[in-house]
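Just one protein chain is left out here, and the rest sit where they should.
Labels run A and B following the written order; every chain starts at residue 1.
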Amino acid sequence: MRKSLLLIVLSVILVATTAISSVGAATKSITIKVRHTQLGESKQQRLNILNDVLKKVQKEVPGVQFKLDGVDSDVNRKEKLRSEMVINNPPPIFDLFGGSDTQLYVQAGRLLDLTPILKELGLQNKFISLGEFTVNGKVYGLPIGGYQEGYFYNKEYFKAKNLKIPQTLEDLEKLADSIKKDGKTPFAQASKAAWVPLMAANTLWARYAGPDISAGFSTGKTKWNSPEMVAAFNKYADWVKKGYFKEGELGLEYAEQRNQLIRGEAAMMYDGSWASSVFADPKQAGDLTNKIGYFPMPKVSNGKGSQTAVNGGFSNGYGFSAKVKKDKKQMAVIKSFIKNMYNDEMQIRGLEADGVLPSMKVDAGKLAKAKVSDLVKEIIAVGNKSSGAFPAFDSLVQPDVNTALSEGIQKLIGGKITAKAMLDGVQKVQAEANSADD
Amino acid sequence: MTMTVRSVQKSISHIILLIYVIVILYPFLFVLFSSVKSDNQAIASNPFGFPSSFHFENYYEAWVNAKISVYFLNSLYIATLCSIATIVFAAMASFAITRMRFWKLSKGMYQFILIGMLIPSNALLLPIFIMLMDAGILDTHLALIIPYTAGAIPLNVIILSAFMRSIPSELEEAAVMDGLSAKGVFAKIIFPLTIPALVTVFILNFIGNWNEFLLANFFISTDELRTLPVGMVGFRDTYNTNYAQMSAGIVYSVVPVMIIYAVLQKQIIEGLTAGSIKG
């Protein structure tokens, strides 16, 4: 009632004010909006892949037009898509994160159940893991690739200074000290967006407190301010104090961290495998093209649980609006999109062009023939040697907790708070969020 | 002797003022120089000086990467449309309030609209956001056009009412005697007489809409629909590591405003300051 009244009033104004307005001309063929996050130079290859897939879909489903809507990944995840979900008006095809995001949207009935489509296309067993996109046994999203996080390092510099890949955290610190003494920044970092420093922190606390700890926060089984967590963040704060990071990095955008490595200012960088493509592109990596190596977060003596687990998974991909179900043509487009996007060819193309780890069980023979850089091979090797992968904390906890920890890590880097006080605060928010969920 | 003291005083005044002017204008010059330097290295090694070589390709790349032309046209048509819509509506309302014979009701209306000046616009961000979502026009230009048009109403009504009150009533009485209707009085007598005030208010609205960031940032996400301020910030976030190109982008968005300001500075200064005082 209220809505319709509002609509009538607004449309009256609309007619009155904006006869000139050029918005929203209806067309005969359907137009489907695709929300992607492939913006900027470093993601150009991924955008090309998307475009090629859409072209194929257009051939299979005549009369369909696509409208590409590129939004920054973080903005899309935290603001844009979230608000669209609230009003039940997401684009038909959109970039989606697994874990808590997917769960929330499924609860609200916003996501299209893909289980029947996967069955129809024979894809149900083709993915390595759909766990992050599965709710109550049904699949609501498809990961476009896998990722893994670890340390990228300047191989030439390590060779010139005779530095070795660290096996323990003590080794890593000694390494950092010697790099620091040499007048360079040990770790490249750019923390204007808090998820960047939280990558290294996440694995560090998994080493201290065990890789499974993060899953227990939202159930109340584990606590943010447990002694192991405090020890991990104290270590992090210690690194900040020792000057292992560039001064002023709190004000720098994410892209700037790889530039610190590329410019030779910094010797190591903690980042996700998605960054590898930059180091294969002479336009972006300059003199350091193909001269970057990769090693995992080393083990912590007395650390709990597996010391070789990597932060990795299959958490980012595409989801589809539940609303398309009503429209046959849109459903046909979605099916065609899935068919053309998720196959061996595109997986290998993503790996070759961009270093995106496959999310599907690609034919081993084809995979072996794929032309990939040494860096990507190193990353895959680290993954194979690990005891397993654990998901990033932000796919496991409520958004409030993520916000609280994001503020917290920046304060910690800024020297405004101790690790203990910060984690006490996060735990308080966690407890509130947990009780609100019941 | 007094002469020399005075002239020394004057020179000190000029020196202080010139320093202030440099502080205001130098950042623009810095950006202009940086925009033709080859890369960050060139900026860092010779930050203050004239560029040693000119790299105009930065302008080409910024134009392509930043889609300045798209954002620019969006801003231009939205700002113009909304500014005109507001002044037309506000002029009609002001006419009714100040010239038509419903004094008591008009006084109430005027007070009612005055309340709008007390409501902080950013507190309304979330409720309006939800309202536009409900109406299904979020992420279309209408999501900016209607709020922009509405947002300037209280101030425009106040300024235009003040102006219309000062128009002697004999004029319209004579017109009514000649058989003009209320609409006629408005269109043929009051509206033309109000044009100086309308120009002021138009400039005020236009600059406000042209520069608006908060709503445009939250209500529009499709790249092609963005306005210039939001587009520029997006450009900064994506290409933030190439300062030379970024500087070129800044130059694109600053130059048109500078030109308009150079031509219309008297009206702009009057418009903006009058708007704030009346408010």
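Keep this in mind: contacts are C-beta pairs under 8 Å (C-beta built on N, C-alpha and C of every residue); 3 or more make two chains touch, one makes a residue touch a chain.
In this section, contacts and distances are computed from a predicted model.
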{"item": "Options \"Reductase C-terminal\", \"Carbohydrate ABC transporter membrane protein 1 (CUT1 family)\", \"Ribose transport system permease protein\" or \"Cytochrome aa3 subunit 2\": UniProt name of the undisplayed chain", "value": "\"Carbohydrate ABC transporter membrane protein 1 (CUT1 family)\""}
{"item": "Among shown chains, those touching the left-out chain", "value": "A, B"}
{"item": "Which residue of A:Glu41, A:Glu60 or A:Glu79 touches the chain not shown here", "value": "A:Glu79"}
{"item": "Contact with the hidden chain (one of B:Leu138, B:Leu198 or B:Val230)", "value": "B:Val230"}
{"item": "Of B:Ile128, B:Met164, B:Val201 or B:Leu225, the one touching the omitted chain in the full complex", "value": "B:Ile128"}
{"item": "Touch criterion as defined above, residue of B:Ala62, B:Leu144, B:Val201 or B:Ile250 at the omitted chain", "value": "B:Ile250"}
{"item": "Interface with the undisplayed chain - residues on chain B", "value": "9-10, 13-14, 16-17, 20-21, 23-25, 27-28, 30-31, 34, 40, 43-44, 47-48, 89-90, 92-93, 95-97, 99-102, 105, 109, 112-113, 115-116, 118-131, 146-147, 149-151, 153-154, 157, 162, 172-173, 176-177, 180-186, 207, 210-214, 217-218, 228-230, 232-233, 236, 243, 246-247, 250, 253-254, 257-258, 260-261, 265, 268-269, 272-274, 276-277, 279"}
{"item": "Chain A, residues in touch with the chain not shown (by the definition above)", "value": "9-10, 12-13, 16, 78-79, 82-83, 85-87, 104, 107-108, 191-192, 194, 246-252, 399-400, 403, 407-417, 436"}
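The criterion applied here is as follows: only the chains that are shown with their structure count from here on.
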{"item": "CA centroid of chain A to CA centroid of chain B, Å", "value": "39"}
{"item": "For the chain A and chain B complex, residues of the former touching the latter", "value": "3, 6-7, 10, 13-14, 17-18, 20-24, 39-41, 67, 69-72, 75-76, 79-80, 83-84, 86-87, 89, 253, 255-256, 259"}
{"item": "Chain B - residues contacting chain A, complex", "value": "77, 81, 85, 129, 131, 133-138, 140-142, 145-146, 149, 218, 221-223, 234, 237-241"}
